[in-house]
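Just passing along the structure, written as structure tokens.
A single protein chain has been removed from this complex, and every other one stays in its place.
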Amino acid sequence: MLQFAKELYPINRSITGVGLRQTLERIGKEIPELMVRSVPSGTKVFDWIVPDEWEISEAYIQDASGRKIVDFAENNLHVVGYSTPVDLTMSLEELNSHLHSLPDQPDAIPYVTSYYQDNWGLCLSHRQREGLQSGNYRVVIRSRKFHGVLNYGELYIPGASEEEVLLSSYVCHPSLANNELSGPTVLTFLGRMLSKRKNRLSYRLVFVPETIGAICFLHSELERLRTKVSAGFNLTCIGDERNFSIIHSRLGSTLSDRVAVAAARLITPTFREYTFLDRGSDERQYCSPLVDLPVVTLCRTRFYDYPEYHTSLDNFDVVTAQGLEGGYQFVLNCVELLENSHRFRTRFPCEPQLDRRGLYPTLSNGPSGASVNLLLDVLAYCDGNHDAVAISEIIRRPIEDVSRALETLLSHDLIGL
Amino acid sequence: MLQFAKELYPINRSITGVGLRQTLERIGKEIPELMVRSVPSGTKVFDWIVPDEWEISEAYIQDASGRKIVDFAENNLHVVGYSTPVDLTMSLEELNSHLHSLPDQPDAIPYVTSYYQDNWGLCLSHRQREGLQSGNYRVVIRSRKFHGVLNYGELYIPGASEEEVLLSSYVCHPSLANNELSGPTVLTFLGRMLSKRKNRLSYRLVFVPETIGAICFLHSELERLRTKVSAGFNLTCIGDERNFSIIHSRLGSTLSDRVAVAAARLITPTFREYTFLDRGSDERQYCSPLVDLPVVTLCRTRFYDYPEYHTSLDNFDVVTAQGLEGGYQFVLNCVELLENSHRFRTRFPCEPQLDRRGLYPTLSNGPSGASVNLLLDVLAYCDGNHDAVAISEIIRRPIEDVSRALETLLSHDLIGL
Partner (left out) sequence: MLQFAKELYPINRSITGVGLRQTLERIGKEIPELMVRSVPSGTKVFDWIVPDEWEISEAYIQDASGRKIVDFAENNLHVVGYSTPVDLTMSLEELNSHLHSLPDQPDAIPYVTSYYQDNWGLCLSHRQREGLQSGNYRVVIRSRKFHGVLNYGELYIPGASEEEVLLSSYVCHPSLANNELSGPTVLTFLGRMLSKRKNRLSYRLVFVPETIGAICFLHSELERLRTKVSAGFNLTCIGDERNFSIIHSRLGSTLSDRVAVAAARLITPTFREYTFLDRGSDERQYCSPLVDLPVVTLCRTRFYDYPEYHTSLDNFDVVTAQGLEGGYQFVLNCVELLENSHRFRTRFPCEPQLDRRGLYPTLSNGPSGASVNLLLDVLAYCDGNHDAVAISEIIRRPIEDVSRALETLLSHDLIGL
């Protein structure tokens, strides 16, 4: 996964354009069934209008000596996203109103965009900015906005049931590793795995430009999604090694919320839970009042809560192979819990006769112990109303113990659907 | 308001009679639409029978020298309410069984009544009582009970909706300031204000003799009230400066309960909440099982919880202009919260595009800050199920911030009913 993320890293993504398409193509190499959707500029999607496509070839600042001191060719972050074209010479004072830097992080180039208002600007480290001498500078941005399309990728993996799990991440940030490449990377590899095996549930994976892309996707099939989606997860900032985090859904008590907590607990007792008030990614759209899908956002360290967020420091010092593995495991746990979220029922009234199945000691003072109790406790709540996660909560046993007991009970035909 | 209360103070009110009518007339000068209702003595109202009207002209004790030592002309409290007539000379020993005083508050004249059982008595300070010499005393009470009427005042202020707010206080206590004049005073001024402006909700204000008057009022139109009243407040002991208090409704979780808490919180974080087990005023009737109106009692310091309660010390040392103002503001807060208790819904799925309305920074690193977050958080819960009070509880922001955000969202047509 790390290799894949590094391959995508240099591409200059935005919410539209060639970088976005290249990214979707590269993802499509891993999961060939991925459909790339196109929504024309100007399309009305709920309260929004799909913006013009943005294209950029060059952006730099030259000092009086003609030396390029800030150059988009060196780092995608040097130009404000969706900058309008410019070719001007101006004083440092004039230039300053178009420069962005971070006094508190003097070595970091900030990530700045202006999607819906014509503007232009350049980003640089505060250390470099402080070194600028007064005098004239030439600023060149060779870009254009034009009536084009917005793209997003969608992969539907049909399962035994039409009940659907929505998995979403975003592909509109240029060279930023944790926010954002960790999300589409984990999602791509998860999609590859899911499409190779038989699943009980159906899965819908979407790779969207954040906000406007999620809105386009929702606009395309809101009613169907509201009928079919029983759980969903938005993946973001899921490749660092620091933490495991859940941003709960708007109402906080959906199946996704319960599953995410159980999935995190499988990895660590010290994960972190946020309410919807701490949201900031596409859960904003998925959980909005008239949409209200049961979507929870999964992170390792939440955006805003790590210092490198939205700067050039969000690189492969932050995102690691181990970090991505942990994120993948987190989402996979959610998937497996959902795949196993059957609500089993005992096959007959009263306890079954476990001893003739070798599951209970035949002598009344024989060793029964923990495993028999576990089996009986799990069985006691196989009443058709509780899935594994709920049973785990009631009997206060780890979900993996409950799953093991359910397997034993199933293999002896003591429970069914 | 203080002036108004002082004007009402000398009137000798009881649950029937001329003092009650004078009080309703004086209130009617401020709110001319007030209807004065009359219920004949002997009328059966649920389990009760409206008592005879009571009239009193004189009541005094003369000592052996003919000096009036206790005189109703000096203080209404000197005679037990509803005393039967008497003109007798008797020893101090005999007299004592008809005297009421408070050993623990030697300077206070107690307030005593005997509405439903024939009896007579006089009330005096314990200090004066202890000074009485043995010997003969003449006791004169010139009173009569006769088939008359019980009166109460009712003011209906129609609003845009027929949904109704019940506001009640009582007018049967003689010269007592906090319990009782604070209640009708605040209610009168609130009625004057409400009847001068357009309201979303309709308001029904009642000025009743406590208990029997509330029962007469409920009897007159219980079924209609049960259909129309969505919230209600009983006002008592609402003119001192000591505290702000809520006596919750019988079941404790009506709209009125939630609104009262939010209204108190707008004034102070240290208000006090009582359960229905601490009740003692007309909430006893309004919340009784087969009535069950959503009524909460609002006080500054609750009856029983201030030492001057039901004595001659409950005067304008306890009730002040500032105390009444605070009480008025408390009830007004409830009214305004109810006026604004719409359950708004967002106009479209997904977040709206706030930047093109000037509500969101156009540059991604622009100043967003608290006000944008507030707007988005409020909007997230405008799902048709939550009113301002509920949203305030969920997003843990003061109700005034939520109201401000709702106004902004309304003015941009981002939410509706």
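Letters A and B mark the chains as written, and numbering starts fresh at 1 in each.
Criterion: a residue touches a chain if its C-beta (ideal position, glycine included) is under 8 Å from a C-beta of that chain, and two chains touch if they have at least 3 such contacts.
Being a predicted model, the structure only gives us computed values, none of them experimental.
Set against the missing chain, the residues B:Asn199, B:Ser288 or B:Gln329 yield one that touches it, B:Ser288. Across the entire complex, the residue among B:Val39, B:Leu205, B:Leu218 or B:Val318 in touch with the chain not shown is B:Leu218.
Among A:Arg192, A:Arg242 or A:Arg345, only A:Arg345 touches the chain that is left out of the view. One of B:Thr113, B:Ser143 or B:Thr254 touches the chain omitted from the figure, and that residue is B:Thr113. By the touch definition given at the top, chain B reaches the unshown chain through residues 46-49, 80-81, 100, 110-117, 119, 121, 211, 214-215, 218-219, 222, 250, 276-277, 284-285, 287-292, 310. Although one chain is not drawn, its touching partners on chain A can still be listed: residues 345-353, 355-356, 362-365, 376-377, 379-384, 395-396.
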